[in-house]
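Supplied in structure tokens, the structure appears directly below.
Here the complex is missing one protein chain, while the rest keep their positions.
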Amino acid sequence: MHSERSFFKNGVILLVCFWLGIFVFTPNILVLITSFLERDAASFVAPRFSLGAYKTLFDPVFVSIFLASFRISLMVTLICLVAGYPFAYGIARSPRKWRRLLLVLVIIPFWTSSLVRTYALMMLMRANGLINTWLQKLGLIETPFSMLYTEGAVLFGLVYNLLPFMILPLYAAIEKMDSRLLEAAEDLGANRFQRFTRVVLPLTLPGIIAGSILVFLPAMGLFYIPDILGGSRSMLVGNLIRDQFLTARNWPFGSAASVVLTLIMALMLLAYWRSMKRFNESIIR
Amino acid sequence: MKKSILTLVVGFSLLLAGLAQANERLFVYNWSEYMPEAVIALFEKETGIKVVYTTYDANEAMYARIRLLDGKGYDLIFPSTYYVDKMRKEGLLMPLNKELLPGLVHLDPSLLNKSYDPENRYSLPYLWGSTAIGVHAGLVDASKVTAFADLWKPEYKGRVMLTNDMREVFGLALHVLGYSGNSVKEAEIAAAYEKLRDLMPSLRLFAAENQKQVLLSGEAVIGAIWNGEAYMAAEENPDIRYVYPKEGAVFWVDSMAIPKGAANPEGAHRFINFILRPEIAKMITEEIGYATPNKAAKAFLSPEVASNPTVYPDAELVHNGEFQNDVGDAILIYQRYWERLKTGR
Partner (left out) sequence: MAKREKRLGRTLYMVLVYGFLYTPLVILIVYSFNAARYGSAWTGFTLDWYRSLASNQRLLEAAFHTLEVALISSCIATLIGTLAALAFYRYRFVGRKVLYTLVYIVMMSPDIVMGISLLILFILMGLPVGFLTLVIAHVTFCLPFVVVTVYARISGFDRNVIEAAKDLGADEFQTFRRVILPMIMPAVLSGWLLSFTLSVDDVIVSFFVTGPAYEILPLRIYSMVRLGVKPEVNALSTLMFAITLVSVLASQWLIKERKE
């Protein structure tokens, strides 16, 4: 029996505990504590216990803000999944020597500021922007299309900015899949659809889950892209929390909103995981 | 042997360079693109002080940082009116030493001694401007536009824009109703909210930035806009007009102030005094586009700019309008209604 007193193992555990303990656990405890304090005009928070922040959250305004964010994030995640999966598959099945390059090529555009790229998107979509100008020049339309400041524009911009976060984890999972399993399935008489749903999908499920999480969670918090492309007409969770912390300087409420947001997302993740596990098990059976 | 000598020489010269760097430094925290590079370079050359320039994009964010850092780390900041008000009340600002600021005399007295900073004990105006009505005369009849209330007219349905600033938006609604834009009364703010709610179906967007593009591209034809944006839009298309409303425009001033924990207040005073020089103020306003409070500098400006009411409204227009002040805890009331406005409730 191998001795479990490995230096490496202990070192790794220590490192992880240290980093997460200090830089994740502590700040979040501070946030949690703040949510139970009272707002103070002079110094952000007064050291008095209060549930006021949480009570305020039950206002239907905040429920609708949360639902609006949730709806958009869900749609963005689904679009990214549907659009990103074939793409990640394509990269994973491409000749080995090209894979790393193709992957990096996906992500290089995202090393330029997302704001600058979003403005480039606006240049495309504006009433006097590139798309409209060219459509008019080609005589296809009379008056310009109104593309900006709509939910469609917001979805487009969010999908555009979050797509790599779906593609990269998907790629990592798909690439791992042994293509011989597919061939074996084909030999056993499975058609395209069956091969996909019973071999590919279950095997790449961890990648799907990872990609969905890496898109959905940031999408819930993003607000500057929806603001720019959507004209700031609706308030999302990110706007709310920013406003509460900075403009209203109501830290307890901002913290409470953040805590509740985190809890809800954690519960959703848990439900998602459990159902995925069950799906996975049922497929295997 | 040669290699090690080379290393020594390089190391030594780096050390010397490093020591030379131990020059006086001035930490400036400003809005981005709000000070010409040339001005900073001239100051550095004249005084030998190295200016370390970092930027922010919103007053409230700057305020949060200055608060948390307890006023330390920065020597000069540029808060807008109501933040000067708030920060001086909370003791976050260092009083100015007027003896070190002889350039004060150049400033327009009508912009001094305002209620947000009586006797300008803590701040001096840097640039100022207004939020009023922008209209695309090429797409709609601009002669009919004279008041904020016109934004509510049905003929502009779906083509109205507003700035994305809570205080400005409520400010204009409060003006329409005849109240002060600095109101702290819930009844008045609620009434402004109801009025704004009626505007929402007409609203195309809240434009936080790049407002000139919105008008130029025709996405919106009328709306609330900053005067600097209107001026720049008019340069590209003279059909874009800036109209001061009957109810009075919203005026704001960006001021220079010194945080209480500044490490180099003397350097900060020198920089402020440098900026107060007419020729420097002229450089600043010509490049940035917003109005300078420096009367002496204004005299040097080209007559088209100095007489352009978009940038330099006459005293009567300013008197008719209102400067933004701090509203204290009423900000929570505004915030709550702003959230309701944006969620359509």
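Order of writing sets the chain letters: A and B. Residues in each chain are counted from 1.
The rule is simple: contacts are C-beta pairs under 8 Å (C-beta built on N, C-alpha and C of every residue); 3 or more make two chains touch, one makes a residue touch a chain.
Being a predicted model, the structure only gives us computed values, none of them experimental.
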Selected from A:37, A:248 or A:261 as touching the chain missing from the view: A:261
Pick out which of A:39, A:126, A:195 or A:233 touches the chain that's been left out of the picture. A:126
Which parts of chain B are in contact with the chain that was left out? 27, 29, 31-33, 37, 52-57, 61, 64-65, 68-69, 73-74, 208-210, 212-213, 216, 228, 232, 236
Mind listing the chain A residues that contact the chain we can't see here? 2, 6-9, 12-13, 15-17, 19-28, 30-31, 83, 86-87, 89-91, 93, 97, 99-121, 123-124, 126, 128-130, 133, 160, 163-165, 168-169, 171-173, 175-176, 203, 206-207, 209-210, 213-214, 217-218, 220-221, 224, 237-238, 241-242, 245-246, 251, 254-255, 258, 261-262, 265-266, 269
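The criterion applied here is as follows: only the chains that are shown with their structure count from here on.
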When the C-alpha atoms of chain A and chain B are each averaged to a single point, how far apart are the two points in Å? 35
Can you name the residues of chain A that touch chain B in the complex? 41-42, 44, 60-62, 64-65, 68, 119, 126-129, 144, 146, 148-149, 227-228, 230-235, 239-240, 243-250
Give every residue of chain B touching chain A within the complex, in rising order. 58, 60-61, 63-64, 67, 90, 164, 166, 203-208, 210, 213, 216-219, 328-329, 331-332, 335, 338-340, 342-345
